[in-house]
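One protein chain is absent from this view; the other protein chains keep their places.
Labels A and B are assigned to the chains in the order they are written; within every chain, residues are numbered from 1.
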Amino acid sequence: MQNYSLDDTYIKTLDPQTHELAVTTKDLRVFYGDNEAVHGVSLPFERYKITALIGASGSGKSTFLRSLNRMNDNIEGSRVTGEIMYRGVDINSQAVDVYEMRKHIGMVFQRPNPFAKSIYDNITFAPRRFGEKRKEVLDELVETSLKQAALWDQVKDNLYQSGLSLSGGQQQRLCIARAIAMKPDVLLMDEPASALDPISTSTVEDTLMALKEHFTIIIVTHNMQQAARISDYTAFFYSGQAIEFDETRKIFTRPKIKATDDYVSGHFG
Amino acid sequence: MSAKAIDKMMTGVLYLIAGIIVLLLAGLLGYILVQGLPHVSWHFLTSPAKSFEAGGGIGIQLFNSFYLLLLSMVISVPLALGAGIYLAEYAKKNWLTDVVRTAIEILSSLPSVVVGLFGFLVFVLQFKFGFSILSGALALTMFNLPLLTRNVEDSLRQVGFTQREAGLALGLSRWETVVHVVIPEALPGILTGMILGAGRVFGEAAALIYTAGQSAPALNFADWNPLHIASPLNPFRPAETLAVHIWKINSEGIQPDAAAVSAGASAVLILAVLAFNLLARWGGNRLYKRMTAG
């Protein structure tokens, strides 16, 4: 396998004056025990845009994504250093309440993981835990989030059937609906379509395109066509580093770094 | 003898062993039920035992067994849930956790008579609870807790980690996720374990003879004030259970019909334990189906 220099990087800077930034990271490092899985990644994520994180397996993109809402906290032996700025606060600091933060930075996982509850309860479970008891508000929430996730028409008559009875693609859209029912600012998505068939994948992609009106989306994907189709910005990860970050059309047409070029054109490795 | 002939012979031997074991159980159950069931009547199930004459029943013992079971489950279930949650969700992989696991393993392998003697020393004498339902329930809790805890832990672990991530990603704490998402999903397994535990507790005697005591004072079933001495609900009264009763009349019984009474009581005990077993299987399956089906 060919080795690329890790010093050769291009990270486009986004001017906060002209681009409203939802999240920025500074020198973010993730350790598992003694092993450093992400080496100092500094990236900006613009509000109401989709940013795709691409790269081979093991390049650290998923690990990086999971550290953005501190999901790595739950993995024994992991440690994250560096800054994650969100609304003027470094959410990687102990002063921040991690549970409150995750209400605003939601996450959708690679494998659909609906609760073993009804569709209705899947969506309303968290809002009810956080104190919303009014039935009409909850009903409304179920309808709007299912509509946003493009699932409403298929399940509106069966809201009380188990979320697990849906097909894989529908389950994933239910998980998206569940995440957006929390009305988050930012949605992190870890290869949300990788376990799905092509038709479900394209439905989920359409859903994402519609969602960016209201949410900032950061999505990890293996699928380069997907990144090219839906994202505004793309970051290419290699060996635990962000090698190149730019507007998506530039990454896919005129990448500045050879590693990126090889990867997007399929000559990688 | 050729290898083939030996193979044939050994297959025969194994069938024979399997057959013997099945016959053994059939014989055991058959003996108990044939000897005991004719003696079981409504009168037998409801009337008090007699010490020196024939015709005694097992009414009070039966009630004691159930009450003791209930009380010990009320104490041990929440403890087992808490401890199981700790082991499945919070315990880090370090030496301290190893010590805790070893302690649970030791507790689960302690002879129940030792647990009973400890209960006698601590609850009956030290805490001055005397021979009482409460002492017995606490002894049974110690006897039952390690197995229940392990069952809770295993059942929680059966639920995929992705479910916990789903809850956490919504801003819920680990505790809320476990209580509201993971436990409901693990419920069939947890309940099955609890019912099996209940069966075990119901038949246990060695841990009880020096804690709940070996006497069954008359009860006034019209008095449900737990503070009254003759009230069935009083947790501070001595309470011989069905299993202890069987042991008692067999080792020092002087009733003329001791054999018949113990056969009848054994039959009732076995049927109760069988019922717990069937309930655990049937209930667990049913609940599991209901939770996974659409």
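FYI, a contact is a pair of C-beta atoms (placed from the backbone, for glycine too) under 8 Å apart; a residue touches a chain by one contact, two chains touch by 3 or more.
We adopt the following convention: contacts and distances are computed from a predicted model.
Entry comment: the absent subunit's protein name, as recorded by UniProt, is "Phosphate transport system permease protein", drawn from "Transmembrane protein (Alph_Pro_TM)", "Cation/acetate symporter", "Phosphate transport system permease protein" or "2-oxoacid:ferredoxin oxidoreductase subunit beta".
Touching the chain that is not shown, out of B:40, B:117, B:159 or B:186: B:117 (per the contact rule at the top).
The omitted chain makes contact with just one of the residues B:146, B:188 or B:232: B:146. When the omitted chain is restored, the residue from B:40, B:159 or B:172 that touches it is B:172. Against the chain not displayed here, chain A makes contact via residues 87-89, 91, 95-101, 104, 130, 185. The set of chain B residues touching the chain not shown comprises 3-4, 6-7, 10-11, 13-15, 17-18, 20-22, 24-25, 28-29, 31-32, 35, 78-83, 85-87, 89-91, 99-100, 103-107, 109-115, 117-118, 120-122, 125, 142, 145-146, 149, 171-176, 178-179, 199-200, 202-206, 209-210, 214, 243-244, 246-247, 250-251, 259, 262-263, 266, 269-270, 273-274, 276-277.
Here, only the chains that are shown with their structure count from here on.
Touching chain B in their complex are the following residues of chain A: 69, 71, 74, 76, 99-103, 106-109, 111, 113-117, 125-126, 129-130, 161-162, 164-165, 175, 178-179, 182. Residues 92-93, 160, 162-174, 176, 180-181, 184-185, 291-294 of chain B are the ones that touch chain A when the two sit in their complex.
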